[in-house]
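One structure follows; several queries about it will come next.
The complex is shown incomplete by one protein chain, all other protein chains being positioned as in the whole.
Our next item is chain A:
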């Protein structure tokens, strides 16, 4: 029939826009939100007798009181020290390296350099850390070398201390700092640095006024990416820390695995999460406060033209 209206296009299944984020969202709910909620719930419970692991029929804040015992508090201070010092060291070591890779190194070598940064990740985390145990051992080759060069009087006394943990975490987390910093420095680009110098800025001023402010998202990403897993690190502290280099991660693990006190372990885990969140918040506020007079100095607002 020639008069027939054109057929309506076949109706297609229209997915809402957030459909793209659905798989990741589901994954996070099942494997992140639910476990965290469980931990929080468990932290209000108790350990029922010698052979039980957990009960929640009586709720209390008792476990949190236990958490703030002196041993745990000392371990917390220790963890925070390693976390902050380790992140600061990663930033200090990683920043010049990333800057060199992004700005100074020949452009055609950059792919190779990034691959080299990733080389340690070709080996298992635990194996790498045990490698450091071998190096830092009092009878190890490094100790022998330092003694034969008369740089130290006795065998190396680093293994099973906080210093050993610090060395270990800086080594383990440095790539996580370098990569976002590299991307950030790379994105600033040569033309902006040239424009800055063209306008009379020295190299240092160019770095502080142009490169660094524009690389800020990368610096934040790298710092957070290193600090958060570092605070919860358990392998490095276990292998290199021993009794003197204890970290909260170990304590939590021992409550779950050795002491079988899930409620206390959960409370410790919750406190750790809160401490990490508060520390990140405090440092963000500090960075903002420190930057305020600097920003004010360079701010220029012209009065409105009538």
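Basically, contacts are C-beta pairs under 8 Å (C-beta built on N, C-alpha and C of every residue); 3 or more make two chains touch, one makes a residue touch a chain; residues count from 1.
The working rule: contacts and distances are computed from a predicted model.
*Asks:* Can you work out the missing subunit's protein name as recorded in UniProt? Choose among "Sarcosine oxidase subunit gamma family protein", "DsrE family protein", "Peptide ABC transporter permease" or "Spermidine/putrescine import ATP-binding protein PotA".
*Replies:* "Spermidine/putrescine import ATP-binding protein PotA"
*Asks:* Identify the residue among A:201, A:228, A:273 or A:287 that touches the chain left out of the display.
*Replies:* Checking each option in A:201, A:228, A:273 or A:287, the one touching the absent chain turns out to be A:201.
*Asks:* Using the definition of touch stated at the top, determine which of A:48, A:213, A:229 or A:242 touches the missing chain.
*Replies:* Considering the complete complex, A:213 is the one touching the chain left out.
*Asks:* Touching the left-out chain: which of A:14, A:150 or A:299?
*Replies:* In the complete complex, the chain left out is touched by residue A:299.
*Asks:* Go through chain A and note every residue touching the omitted chain.
*Replies:* So the residues of chain A touching the missing chain come out as 191-192, 194-202, 205, 209-210, 213-214, 298-302, 305.
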